[in-house]
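Omission of a single protein chain aside, the complex is shown with its protein chains in their original locations.
Here is chain A:
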Amino acid sequence: MSSVAQKKGFGAQVWDYLTTVDHKKIAILYLAAGTLFFAIAGLEALFMRFQLLFPENTFVSAGMFNQLLTMHGTTMLFLAATPLLFAFMNAIVPLQIGARDVAFPFLNALGFWLFFLGAVFLHLSFFLGGAPDAGWTSYASLSLYSPGHGIDFYVLGLQISGAGTLISGINFIVTIITMRAPGMTFMRMPLFTWTSLVSSTLILFAFPPLTVGLFLMLVDRMFGANFFEHTMGGNTIIWEHLFWIFGHPEVYILVLPAFGLFSEIIPVFARKRLFGYSSMVFATILIGFLGFMVWAHHMFTTGLGATANAIFAVATMTIAVPTGMKVFNWILTIWGGSIKVTVPMLYALGFIPSFVAGGVTGVMQAAAPLDYQLHDSYFIVAHFHYVIVGGIVTALFGAAHFYWPIMFNRALNEKLGVLTFWIFFIGFHLTFFLQHFLGLMGMPRRVFTYMPDQGWDLFNMISTIGAAMMGVGVILLVLNVLLSIKSEPLNRRDYWGDGRSLEWALETPLPFYNFKQTPLVRGYDPYWIEKQEGNKEGMVYAEPLGDIHMPNNSILPLIMSIGTFIAAFGALYSPWGKQALAGTAESVSPALSVGLIVVGLGITVGSMITRSLKDDLGYHVHVAEVEAIEKDLAQFRAAGKKGGNN
């Protein structure tokens, strides 16, 4: 089998990534795709901010602004934050629980390719007659009659990419339940694994309502159904409920793993055990549960009535309790610790106040009467960017620095990292802090321009300057990544010197089977325990060296996803769509439309049948081979220069 010393041609490497079922390589695919869409969505945000730089600016048109706004929100949440978190889950969770792989390696690859092709489909809308333009929430009253194919791209693209997310979510739940190493009980699981488990469970319950909502919108627009068509008895509030039953938990789907990442970073650099571990686990589960109970706080102003508003207001405020527990636990972990301020720790330290600010404004809006004032103003924009940038993006940046040594056997530059942090962090607060006040002054969200001399000019200009600084920060981070490719391989374990959980016990570069023998976990923070007891090997093993069972690579996940991609074009250009009938969007002949759907779904179903009928039992890496690979790796590690900070 493969060994590190083997040189591979470029074509072979591309083929390897197209067919891979290895969670570490899928993590890299998620990281690359997520970064691409993060950059695209960031550019969209910058275009919007430049439009708002001056009053009555004409940088982009009103219609274009709507498209940018919709695609910025949709892309950031579905196609950037989610995959980037999946990248770290894929890379780290199996290592943290002592597993050789995830439960369903094939589905893991399928999940990625569905997400990726759905995302590509959504972005093709810019080149094929206009992007979706009804806001990321795509309220039915707006989107049902939106001319052109924008909303159809939204519906079909999110359906495909959502299926991928759901598949990955199920995969992580099963992995964490069934694949833990001996001794890794639930109450010894690292916090990142815990938050990944709860977040995957939220995906499991939150995505089906979105699937249903998108499907109802699809049949309404394309086959003349009447779910949202009020003249035919339909009700657009159904879309709002279905969307927010998904949409509110989505925030927690994203922020819980971010909490998990900080719960890994902070103890390492405070060099202390995580304070209040069991209360952290309890708070995670409680936040996950409450996240589902509060969706209607997005709908206070739709006229649900005072009783419903009161119930949802109180339920929303209770989320502050477990979140507060977490914040205090992080602070008490740092308290009295012997703190090392590295780049990941900087992000963690910046995260705590920023996220608290976002949380506090959330509690303000949970009060229904105040929400009537703040609704659809820039205050809301400021609030959720404080949560999402202050919470999730800082976690992603911090985790990138933190886990880079494990994922790539290279380290990101510390000095450049510190510079990036300060530019990004200052830019972030410049951009969004003043937007609270813009909102209180009455500036509504989603407007493409405004009149001069209302007191909004200066704050909007400062906000745009901040956004540009954030852009510079991201460019510096990408530069850091590019520099790291040229840097020396690290070839060592425990890069930060104070690693606590199992993933740090492995020497990099990792072999494709992760652990040559399944480790035995003897307590919380297993690697820390082994270090304390002077174990040079890094871990104790639970089994003798034996044959390792591995799954086969497969091109089928990619082919299945391409099938759905083709079918989506058939549905998009169907001649029976509302817009096609009204003559506001192009369509193709019925034969071609149906043909594309049949061929596309045929490819997908055909590869599913191929997969079912053919036995795929994987293969075994025999003991002799494992020993040879380990020997190769040892030579490779010895030949390289030892890097690191201690």
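Everything below uses one rule, namely that a contact is a pair of C-beta atoms (placed from the backbone, for glycine too) under 8 Å apart; a residue touches a chain by one contact, two chains touch by 3 or more; residues count from 1.
Quick note on the criterion: contacts and distances are computed from a predicted model.
Hidden chain, UniProt protein name from the list "Oxidoreductase", "Cytochrome (Ubi)quinol oxidase subunit III", "Metal cation transporter" or "RNA polymerase sigma factor": "Cytochrome (Ubi)quinol oxidase subunit III". When you scan A:L114, A:I151, A:L166 or A:L434 for touch with the missing chain, the hit is A:L166.
The chain not shown here is touched by just one of A:F38, A:Y154 or A:F227, and that residue is A:F227. Touching the chain that is not shown, out of A:V14, A:A32, A:A62 or A:I177: A:I177 (per the contact rule at the top).
Remark: the omitted chain is touched by one listed residue; of A:T19, A:N57 or A:N235 this is A:N235. Of the listed positions A:F38, A:F65, A:F86 or A:F104, the one in contact with the omitted chain in the full complex is A:F104. Taking the whole complex into account, chain A touches the unshown chain at residues 103-104, 166, 170-171, 173-174, 177-179, 204-205, 207-209, 211-213, 215-216, 219-220, 223-227, 229, 231-235, 238, 241-242, 245, 609, 612-613, 615, 617.
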